[in-house]
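Structure in structure tokens, see below.
Left out: one protein chain. Kept in place: all the others.
Naming follows writing order (A, B and C), and every chain is counted from residue 1.
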Amino acid sequence: MENKKLTQAQMDTKWTELGDFFRRKSIWMLMYCTGCCAIELPQAMTSAYDMERLGMGPMATPRQADVLLITGYLSLKTLRRLVYTYEQMSEPKYVVAFGPCVINGGIYHDSHAVLNRLDHYLPIDVYISGCMPNPESVMNGFTDLMDLIKNKTAVGWKNYRDNNEWYKKNQMDALGEVFVHDEFHE
Amino acid sequence: MNPVLLIAIPLLFAFLSIMNKKFARPLLLVALLLDVYLVFTISKGLYSIGGFSQYGINLLVDQYSLIGLMVVNVVFFLTVVTNCKEVKRLSTVLLVALAGVNGLLLTNDLFNLFVFLEIVGISAYLITSGNKRPLATFNYLVQGTVGSGLYLLGLILLYSMTGTLNMALILPTIVDKAIPLSNLALPFMLMFIGLGVEAKLLPFNSWVKGVLQNANALTSVLIAGVFATTIALTFGRLLSTVFVLGSISNIVLVILAVTMLAGEVAAFASKRIREVLLFSAIAQSGLIILLFANGLVIPAIMLIIANIVSKYILFTITGKMVDGTKTDEIESLQGVFSKNKLVGFAFTVASLSVIGLPLFFGFIVKLNILTSLFSQYQLFLSALILVVSLIEGTYFVKLLIKLWYSVGEVKTFKVDALVKVVTLIFALGLIVFGVYTKPLTDSLMTVPEEMMEAIAERGNF
Amino acid sequence: MSVILMSMLIGLGVALFGFTLQTTIGGINRKVVGRMQKRYGPKWYQEFLDIFKALSKRAISHGWIYDFGVIMAVGGITATAMFMPITDSLVAFAGYDNFFIFVYLLAVGMLGMAMSASGSGNPLASIGVMRALTQMLAYEVPFMVVVITIIKVSGTSSLTGIMEFQQANGWFALSLPIGFGVAFLSLLGMLGKKPFETYIAPSEIASGPMVEYGGKQLGLLFVMHEIATFIEVSLFVHLFLGGASNIIEFLAKYFIVYTVANLISNLNGRFKIDQVVVFFYKWPLALAVLQAIWVLWR
Partner (left out) sequence: MFSIELVVLSTLLAGVLAYIVSIKLPKLGSYLTILASLAVFSVLAYFGFNNNLDAEVNLIPQFVLFKTSMFGLYFAIIVSFIFFMVSFFNPYFIKDYKYPAAYNLFYLMALAGTIGVFFASNFITLFIFFEIVVWTSMFLIPLGKKRKPTVTYFVFSTVGSFAMLYAVMFTFSITGSFDLAAISVLSGKSALLVYILLAVAGFAKLGAYPFYVWLPKVLGKSPDPVSAVFSGGIEKLGAFIAFMAILRISPASIYLEAVGMYLQNYVIAIFGAITIVVGTLQAIRQDDAKKLLAYSSASNGGYILVAIAMSSSISLTGAMYHILAHALASTAAFLAIAVVHYRTKTTKISELGGMIHHMPLTYMVYLMAIISMAGIPPMGGFISKWLIFQAVINKQMIIVAVATFFGSIGSFLYVFRPLAALFLGQKLPKYKGVKEAPFLMMIPLIILTLGSFYIGVIPNQVIDFSNKVIAEFGFGPLLMNEFGIQGANGTLSAPIIASVFGLGVVVIAIIFFILPKSRKVGLMDTYTSGEFIYTEELLHYSADFYAPFERLYPAKPLISKVYAMIKEKVNELGRFFKYWFFTNKPEVTVLWIVLILTLLVWGDIL
């Protein structure tokens, strides 16, 4: 029994390694556009910078996507949805965070509604700096992610799996327990 | 055995019953039993009464009247037996009616026919007075009187032309004297209308609704079953052996066709069970007379038999049902048969037979009618018959489904074991004859010949 | 028996060829579109990368019907492709390349995918399937009317037979120009190109039937999409452009048809689904019927 499980895990690793070869040239994004940084994505995608030449493209649902883009500050209310979305993505999956807000809250650091350190809640693979980051830095961030995949150092999703309790605890602390479960109450 | 006993015994017993009211009902039963016995023992032939044969006062027993007598007397008997309670007051009237009915079937004389028609008519008025709807009875009385008056008028005209009242002699006389058809149109039309009132033909039948709408089991079976059959048979004999329709045949056919159509359509539009049945009866009698008018005697007799049996079942059960539940709205009778399955079965069989579905007698009748009509190449008429029987089927099926399946609470009613047995036997009879009809068709085979024989022999065989 | 086994192997080869061809041409077309939009565009083999990446991912499954539907879809489409002639001599099952097989075997694939998508439990997938089926009802009828004209004129429903007929008597694209136009519109509908891509509508119903797919199921559905595109475009080439007598000719015709369709697609917006139905049932159907009557009942 133990033996077989190991093989399953090994198989998965093998597939991931094989997949990494393709993945670094074909990254599909899911854009979680909550903040102002989202405005920089259109330039990066269209004629001026043409993200598609790197094999990147937008996708409609988390199931299809490889990378989750968090563009800017994250309010408490959206964290729950972000986590839900992240957990719906299939592995391997990466997170790219835009701007300073995801690191320390940025200019909203003293707001009661904004989370200051996103990596307490989700594993971030790449931060892109700038408020807002200009398209060049966005593109730079993506090539960094590709390099990380190539070097097998983009391991945020493994961290999330391994330290899941820690992440869950942080998420719980931030959100608190909600008892009413229906369409209007979370 | 002399057939005059069939008339004489009930009349005699009627007088006796007036003397002692107590014995009225037993007397009625005895008379009926005797009549039933007699019907099955009399032999065929022409019987003259009291030496008046030269005036044509005589009784004719041929296959036609024999079948009629059997059916009518048996059903009359069963009707009385199954409705003992209602009979009490009416025993004398019923005895008179019995005499009239037998007389109508036996007589071979146009004037005697009028007399018996009046006897039957008067007893019918009296019977319907039991409905406690005086206006309807009065209506019936007025129309019946007008009808028989017209009949008498026509009769007088005919007598003045031909000089005879013997039914068997009229047709030969007309041929002998070469009376023009246009002269004959009026008397025959008058007689047709006169009988049409009793036979429930369309414009002359407004009495039917008032009478049958409120009738109990006894009255409705007598009026719609026994009397209707008698009148139909009488009418049939006149149409096939006496009347020369000639120029009025178109009017007659239109009247009959419209009767049929109107009856079915009106039944379709009705919401009360008795109303549905009475309109259906009107349509059926229209069809019967229509067949006679087209010279289709055998199918007509078959239809008459099928009709009286199914009408007996339908009206008896309906009467009991209305008595028990105090309503005749179909909507409030829903599901009654779920508590009275045997009665429901009989009712269902009867209505399926009326619709003309196979395995039931009605189907054989319908098939016969259509075959005969088509052999005359009557395309339009047969199409009409099919259309109206589609309408008929529709409302009967609607009725059946409503009576078997309930939506709300179900009303209940009690039926005597005797009624159950009789209706069931009749229902089974409909099924048996629906599969195996040979004896009946064989016995009917000779009817038209014998009818014509009487004419050929000029009433002197 | 060995003949059939051989045919089946050839058929699998055809399916593989079709997949490779369409994936390559799809990639090239992405580049073409990129250039048209003044972009550099992806690599020509980008589609292969995408598909293999998806296949290697660890996906989720919503139950057995979700997986079974995918297998049935791709299997059905593969089977369809196995009947497809590439040139007039290169055909796996000679004599059995009946037009109706393509129409109906294609439907197995569609049904499998629809089933799998609905089985995911996502309402958006069901909506997408609903739109896809409605659209199918719209484009298929005019197309079929044009095709029966062709079958009746050429006297055979075998694709190689139709090819040979055209090689002898000229292309149907020229002899039946109206039908050619109608069929091209239908082709756009079949391929799900704009303006008829309502059932995908990524920003509206999150890519419709595909909404729940990721990983290998998504990869297989991409494979299916490529093969289906191969079948549809080849059908068009064989029916209207005289087929091909050698493989180069086929590749050239194929590339032109697909590229033109793709370019047209990139110039259009998106119809609503009821607009699609009304669109196809107005002029294309009327023209197809009129042409059929003109050609056949004359």
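We take it that a residue touches a chain if its C-beta (ideal position, glycine included) is under 8 Å from a C-beta of that chain, and two chains touch if they have at least 3 such contacts.
A quick note: this is a predicted structure, and the numbers were derived from the prediction, not measured.
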Chain not shown, its touching partners among those shown: A, B, C
Residue of C:Leu220, C:Val257 or C:Leu287 touching the missing chain in the full complex: C:Leu220
Sole residue of C:Met136, C:Ile178, C:Ile247 or C:Leu263 that reaches the chain not shown, by the stated touch rule: C:Met136
Missing-chain contacts mapped onto subunit B: 135-136, 138-139, 142-143, 146, 150, 182, 185-186, 189-190, 193, 197, 202-210, 247-248, 251, 255, 262, 265-270, 338, 352, 357-359, 363, 367, 370-371, 373-375, 377, 379, 382-383, 386-387, 389-391, 393-394, 397-398, 401-402, 404-405, 435-436, 438
Residues of subunit A in contact with the chain not shown: 8, 11-12, 15, 61-63, 78, 80-82, 84-85, 88, 90, 181-183, 186
Residue ranges of subunit C at the interface with the undisplayed chain: 4, 8, 11-12, 15, 55-65, 67, 70-72, 74-80, 82-83, 93, 95-96, 98-101, 104-105, 107-108, 110-111, 114-115, 118-124, 126-127, 129-131, 133-134, 136-137, 140-141, 144-145, 148, 151-152, 155-158, 161, 206, 211-212, 215-217, 219-220, 272-274, 277-278, 285, 289, 292-293, 296-297
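We take it that only the chains that are shown with their structure count from here on.
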Steps needed, at minimum, to go from subunit A to subunit C via contacts: 1
Nearest-to-centre chain - CA centroid comparison: C
Whole-Å gap between the CA centroids of subunit A and subunit C: 35
Whole-Å separation of chain centres (CA-atom averages), subunit A against subunit B: 95
Subunit B and subunit C, separation of their C-alpha mean positions in angstrom: 77
Overlap residues in subunit A, where contacts from two or more other chains coincide: none
Interfacial residue positions of subunit A with respect to subunit C in the complex: 12, 15-16, 18-19, 22-23, 25-26, 28, 46-47, 50, 52-55, 58-66, 89-92
Contact footprint of subunit A on subunit C as seen in their complex: 30, 34, 37-43, 46, 49-50, 52-53, 56-60, 202-203, 206-207, 210-215, 218
